[in-house]
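Of the protein chains in this complex, all but one are displayed in their positions.
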Amino acid sequence: MKYAYYPGCSAESSASAYDATSQMVAAALGLELEEIKDWNCCGATEYFSIDSLPAYALVARNLALAGRQGTSEVIAPCSACYVNLKKVDERMGDYPQLNSDVNEALAAGNLSYTPGSVRARHLLDVICNEVGCDAVSEKVVRPLAGLTLVPYYGCYIGRPEGGFDDVENPQTLDRLLKGLGATVPDYSLKSSCCGGHMTQIGTEVALGILRGLIDLAAKLGADAMVVACPMCQLNLDVYQNQLNSHFGTTYRMPIVYFTQMMALALGMEAAELKFEEGLVPAGPMLEKWQAAEASPQPRKKKSKKALPMPEPLDGGDSG
Amino acid sequence: MPEDSYEPKIIGFLCNWCSYAGADGAGMARRKQPPNVKIIRVPCSGRVSPELVLRTFMQGADGVMVLGCHIGDCHYGNGNHRTAKRFPVYHRLMDYMGIEKERLWVQWVSASEGQLFAEAVTQFTERLRQMPPMRGKLTTVPSPD
Amino acid sequence: MKIGVYTCHCGGNIAGTVDCEAVTEWAGRLDGVEVSREYKFMCSSLGQELIEEDIKEYGLDRVVVASCSPHMHEPTFRNACQRAGLNPYFLEMANIREHASWVHKDRSEATEKAMALTAASVARVRYNEPLFARLSPVNQNTLVVGGGVAGIQAALEIANAGYHVYLVEREPSIGGHMAQLDKTFPTLDCSACILTPRMFEVGNHENITMLTYSEVEEVSGYIGNFEARIRVRARCINQELCTGCGVCEEKCPAKVVDTIFEAGLGRRKAVYRPFPQAVPKFPVIDQDNCIWFQKGKCRACEKFCPTDAIDFEQDDRILEIEVGNIIVATGYDAFDARRISQYGYARYPNVFTALEFERMTNAAGPTEGNVVLRDGETQPDSIAIIHCVGSRDVRYREHCSRVCCMYSLKFAHMVHEKLPNATVYNFYIDIRTPGKDYEEFYHRLLEEGTVFIRGRAASITDATLTPEEEGKLIVTAEDTLVGRQRRIPVDMAILSTGLEPRHDSHEVARIFSISCSREGFFKERHPKLDPIATMTDGVFIAGCAQGPRDIPDTVVQGAAAAARVLSIIGKGEVEIEAAKAEVNDLTCVGCQMCIESCPYSAIEHLEERQKARVIEALCKGCGTCVAACLSKSITLYHFTDQQLVAQMRGAMDALFELVPA
Partner (left out) sequence: MTLNPNSVYGRIISELHGGEKLRSCLQCGMCGGSCPSGPDMDHTPRKLFAMIAAGQDDEVLRSNTFWYCVSCYLCTVRCPQEIPITDIMYHLKHQAIQAGLYTTDAVDFSETFIGHVENYGRAFEFGLATQFYLAHHPLGGLKMGPMALAMLSRGRLNLRPTRIKAVRQLRNILNKAKEIGARG
């Protein structure tokens, strides 16, 4: 299937590793991505605070362009872009007045957009639900055995109006990473917020949030945290030093994109996956992986007295 | 008469068990609605023959509502299945008589859906306000006696 | 034709919005109207007498009451007519309250609508014909569906009055949720101690046929004369031989988690009785988990049974019974806590549901009454009880479940009693204690030192921030009385899950021809004045099947439903609606379209005469056949074409007069 591709502004600078590996992985899985021609910034979270109608129009321009390219689905690897695209499309469908206002604005640029005609998809969604985690794991040539990877989804997957996974306890990235051969602990902060733009306007608040996230991952023995959003990567990675000096901690937690880890498992060369872009070096994690041999997990013994544990809802395999 | 002061005249045939009780529910919950729909109680939406609908239009009604229980919830088992099957007949007859099919509103409204009922009345009235009045379009039929 | 029209004020309910004087005056000018009066409360005895006197004095032959919904007072005014010697079907009601005064603000709009509705009824009533309700004898047996405390109460009331009851219960034992509970609020008496004697009485009552492990599959007929088909599932136990010794259960090697009675906290065998006091005492073999049925090996139970009562060959039985009345008391389901994933149920071992905790505190339960963590050993030092799980939330259940505040208080008390040093936090939005001695119970908990935090718990996680939090579950919430976020580390969390309709309530409703309200609980005939009856005569509802309630209220409803049934049995006969269909022999062409359309197969085809004929006893008066017959050969009495067309024309003519276009 052919998809429109919306890289998002960070693809050009802070998250070029994500952009590059997204395209590599997509190609390996046979996903055809066609970048939206002359796309513009989605406004991140900033535009909606100042003026909402231009914010809607800004995003709608991208949807209109995608529609003009003849695609009915647009893939965004950035969660914030994904949420904005999805939200604008859905709100325009829900509120006729908004729809006509936005289209009036678009008309000033000779564009128009029919709500519902271009569906926003997160790259993770397409990989796990269209390609399928099983299909991905069949393609694995160098399993990530020996690595403990903590899946960190960030807050935007499934918000605001519910998306492709459970809002509070998503499973897609867990399944994907397990399929790649990694050990994946149940990371209970997986869908907590990374602090967003707080790092820039209220640094202390943000550092506190980030510390909690990295701390739990470290306790779970993570070799790296795996993210699906440039904002999460930026906050956790770039601010880790500052956080250490602020709290007197010594975290060295690599923050990597799930596409980087997929590319590794699919057999691509680590050197080509831009791991060096991370401020916290991923080297130790990569070395550990290369040295590791798949060893079976020790099973905890349950006491005889233990009470039965309820089954998770849809047969999910958390815990 | 200017368009905006025209108030459509609507007759609603409501099944006794679900929709009529739903309309009562709207009353108990004081769900405000336009006054245009006048309700006639029938035992089941299946009782509403195409003829009855046509005669109502002939009488000058601008719209007709036929409301019954949800499929599967019919007090009489499946009387409303027949109602559902009858839509095409209604519509064909209306078409034949030159009545726009937008003037017939068929919906399932249960006894607990007072709000749904009030919304249906509001929407249907609004829709008919956008259409010209019916009176005079058809000739009246002789009185029943 | 002399028609009397009576416009009711209903105090200010109608007169507040409708100009009743104008309606009365207008109605007085309608064709055929002899008297037109208004009155403050038509349903009062004075109001009814007004009609009766006018019928006698003016020789009225038709009556129109413009007041509330006929669902409310049609019987009242029909009776008034009858008392004055007028056939009750000469009455029409115009619903100017529910359909006019209550749904409009504008006085002139509401008044015009009231006039049109009244005119419609006046036009129709001219064509009303005298009808005579058929009297039908009442079968004295009653079917009670659901053996929870509601069904038990209803069954005993009726059986004790000397009439036969079939009590159908889906599970292997009666008792319902109450049998699972430990203590009951606010008096804290032991649930089993008060329920077991009742269950025993049911099991041994000469007037009760108890059908457990059974379900009603189909019901037909009408009040006084229902037929029900019941599937009695195979227990694989010969009840004639079984003594209930329990040896089979002891020897059975197949163990499974019991998600029904033990709420998932305990295990049971493949052959089992849900609990020791089960009624009946016979076990059942759960074929899905029995090794013999699944793998063709084992038969240990059979080998050890001292009386040879095991019978693997047993089949389901189908039982057809005839009853006069039905009481549906199928109870509730507890909300599935896994649906709210931020509370971590089924993710963190030490998050429990309310029913799990009931089983845990129960001395007969899996932990023998010890309050312990999921490891089965460690006693918690701190416990959070989270109110409103699944309730008061438009994304799950909008309603308040009514009992969970009280049982949450009860849980807090149980912990104080069993673990005096433990700290208990209750996270609540509002504490709802509307019941006799309930607020007093709340006070008692305040004195016992329960910590109450006003704020809906936001989440439960294992993500800790400080050394003190290490290894604990962290409940986060806004303490709304302080206006700040709090993180409370606890060892155990209990989710006070709400009460929701049975997952199959819609299917059950269909079987009994009743309906569900928006939430899915069964819908009563009137929320205040008839909460026991349904729109289907002869079918009653009781207990949590109608909505969340506690045991005292459930018992009251069970008894009330029984009283309604007994009054019908006592009368011996019921009036059957006179609205029936009839085929006109002269015009029927024998095309059989009607036969196909009738939902009750109430029309037969007379081969020799090539005519259709309605079987009166089967016809329920839905009128579907009328609409199906192209030669207009079927008349449905009380809803004839003539009557409906006249009503429609009455409304239209009035409209053109009132609001000319």
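Per-chain residue numbering starts at 1, and chain names A, B and C are given in the order in which the chains are listed.
Here is the rule we go by: a contact is a pair of C-beta atoms (placed from the backbone, for glycine too) under 8 Å apart; a residue touches a chain by one contact, two chains touch by 3 or more.
Only a predicted model underlies this, so the values are computations on that prediction, with no experimental measurement involved.
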- Message: Let's see if you follow the contact definition: name the visible chains touching the chain that is missing.
- Response: A, C
- Task: Among A:167, A:218 or A:309, single out the residue that touches the unshown chain.
- Result: A:167
- Touching the hidden chain, out of A:69, A:114, A:137 or A:203, is A:203
- Message: For the chain not shown, which residue from A:91, A:119, A:142 or A:288 touches it across the whole complex?
- Response: A:91
- Of the residues listed, C:74, C:215, C:393 or C:537, which one is in contact with the missing chain? C:393
- Task: Determine which one of C:34, C:478, C:582 or C:604 touches the chain that has been left out.
- Result: C:478
- For chain A, enumerate the residues touching the unshown chain of the complex. 9-10, 12-16, 38-41, 43-54, 56-58, 61, 83, 91, 94-95, 98, 101-102, 104-111, 155-156, 158-162, 167, 192-193, 195-198, 200-205, 208-209, 238-239, 241-242, 276-279
- Query: For chain C, which residues lie in contact with the unshown chain of the complex?
  - Reply: 342, 388, 392-395, 429, 454-459, 476-480, 483-485
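Everything that follows uses one rule, which is that only the chains that are shown with their structure count from here on.
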- Whole-Å distance, chain B centre to chain C centre, using C-alpha means? 30
- Message: Using Cα averages as centroids, what's the distance between chain A and chain B in whole Å?
- Response: 51
- Message: On a C-alpha centroid basis, what's the spacing between chain A and chain C, in Å?
- Response: 47
- Please list all residues of chain B that touch 2 or more other chains. none
- Note on the structure: Two or more other chains are touched by the chain A residues none
- Complex contacts: residues of chain B adjacent to chain C: 1, 6-7, 9, 11, 17-18, 20-21, 23-24, 26-28, 30-33, 35, 38-44, 46-52, 55-56, 59-61, 69, 72-79, 82, 86, 110-113, 118, 133, 135, 143-145
- Given the complex with chain B, which residues does chain C contribute to the contact? 69-71, 95, 97-100, 102-106, 109-110, 112-113, 116-117, 120, 127, 506, 509-510, 513, 515-518, 523, 527, 535-536, 579, 597, 599-600, 620-624, 626-628, 632, 636, 639, 641-642, 644-649, 651-652, 655-656, 659, 661
- Residue ranges of chain C in contact with chain A within the complex: 257, 264-267, 336, 338-342, 344-349, 366-367, 372, 374-377, 459, 461-465
